[in-house]
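Only one protein chain is missing from this complex, and each of the others stays in its spot.
For chain A:
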Amino acid sequence: MRIGVFVCHCGSNIAGTVDVERVALEARAFPDVAFASDTMYACSEPGQAAIIEAIREHRLDGVVVASCTPRMHEPTFRKTVERAGLNRYMFEMANIREHVSWIGKDTEANTRKAADLVRMAVAKLANDRTLTPKKFSINKRVLVIGGGVAGIQAALDCADGGLEVVLVEKTATIGGKMAKLDKTFPTVDCSSCILGPKMVDVAQHPNITLYASSEVADIGGYVGNFNVSVRKKATYVDWDACTGCGQCTEKCPSKKATDRFNEEIGTTTAINIPFPQAIPKKASIDPEFCIKLTKGKCGVCEKVCPTRAIRYDQQDEVVEEAVGAIIVATGYDLFDWTRYGEYGGGRYPDVITSLQYERLLSASGPTGGHVKRPSDGKEPETVVFVQCVGSRDKSVGRPYCSGFCCMYTAKQAILTKDHMPESQSYVFYMDIRAPGKMYDEFTRRAMEEYGTRYIRGRVAMIYPKGDKYVVRGADTLMGGQVEIEADLVVLAVGAEASEGAARLAEKLRISYDSYGFYMESHIKLRPVETNTAGVYLAGSCQGPKDIPASVAQGGAAASKVQNLFSKDQLESDPQISNVAIKRCIGCGKCIQTCPFGAIETVDFRGMTKASVIETVCQGCGICTSTCPQGAIQLQHFTDNQILAEVNALCQQSPFRNYE
């Protein structure tokens, strides 16, 4: 066998702490190596051209590139060797950047280790076999999880592109956080006026199936062929019959139900429609507060409903959907601000969250757009905004910046002046982070045109004094303490991963960071993909985002799905497990350990044997280490190939003595 070795400098990334020329020199002496050289950037066009030229000139059977992580460039180099006429699996990578040059500064030790890794890769390549991917057909439907603005954009873009879309929303209406906003920054245009039409488009689009009040219960399958179970939660109303006329909500005698849409400012009826522009505009019953469901009496809504849609005995229902791709747009939750004991820990009625304030500002909110203090209904004269509540604060485990709070606080300060020209607003801030288009101009306007007083420093304490609240904080520009007596305090709460994000990630088999936000496949170059093929991300489930960024990512995720569906067939990865049928004793241990359910039993001439479902297998290799017979082998990572690497590592190097 004739093997070529290419050792990459990666500029100074590798060459800075590894003697790459010496690694290439040593590699020439490794068994089967017919050619070895070092190259400045192996992944660049001239770098790839040099590999192709060497394959042709030296009649190479396989290539080893010693450079960065396979995650980054294995596909690149596989394509390169393929262009030169080799099978793409006759290629091995030695990671001498992440595993060597980036973790140690000792050039001598690094060089030895790099040479060892190259020798292992050469030994494995000598045992590699050509593999050929199989093709399988795909289902060109897409599932969108989450009906906020990112999910809506993704669903509409897919649907307009001719794909069938299944949109699953956990709450009774789509719209997400944006539907609760009064106005949006930096244009101060009406949030529901720009989102409303899009929500209607979702309802009317012939390609979109909307499941509201529903959750994804289970996901099976693989890219191109996912099977999804959607649990439609009981709403106690037959939504096919309900016309959203609202007669039931007018007559419902139970008026103490939690008003989730209005952020629990005020209450609502036990049977309710979240808000007038809700999509779908259907009533649902809150079982916790319904007198009929809790006490067995009442039944008023059933009597007044003109379409006889009320179903007190309704149960959850599970529907199955088959899709080829999934867009996750599950958004975020607000930080639980009651964890701030120094701000009253939720005990003071007039210390509210920014989203609650947004509902007070909104004409469709519980006060009809009049700002009233929750405690006594008075119009506040002094409003204090406290930024970074649950953002950039290690003490509550939220060291990251939530990104949009500076902007919505400026917007709310402007709106406060619009609603109450005599009022005075103060904003306690740590830094103003306003990097978007027209953002900095907008915060300046809040200060300069609307007279909002910005005080740089954290608020240490809020406490009641008479019917006012003393807000005490540092003014780090003036170098002293300030105390402001406020009528209303608005806490600019930060964002955290939505409740249940981790559970959904496990169903989807995608990764999430230590705060619960979903991880993109590559932080810079694959920002909407995940490491699971066919699953894409949109909006704040990946990290806190404002509306333009969420819409952009929703569109980007949709275009990735279009891209995936532009082919009629996908290639399956041949790096999967394979059962040697003669060796298999049918013990079933592999079936028990396979996390993907990719192994089944088959009858082979009257004997039970294991068999791998090729499209489900993810190539993790757990079965191969479980099999007592060595009968199940992971292609491209067989026992022989791995043992060859170990042997190569243990061999005495002719160039040096190990102590």
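By definition in this document, contacts are C-beta pairs under 8 Å (C-beta built on N, C-alpha and C of every residue); 3 or more make two chains touch, one makes a residue touch a chain; residues count from 1.
Criterion: contacts and distances are computed from a predicted model.
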Name the omitted chain as UniProt records it, choosing among "Tryptophan synthase alpha chain", "Chemotaxis protein CheA", "Heterodisulfide reductase subunit B" or "Peptide/nickel transport system permease protein".
"Heterodisulfide reductase subunit B"
Which one touches the absent chain: A:E250, A:E320 or A:E342?
A:E342
Any idea which of A:P464, A:P527 or A:P548 touches the chain not displayed?
A:P464
Contact with the hidden chain only, please: which chain A residues?
340-342, 344-345, 347, 461, 463-466
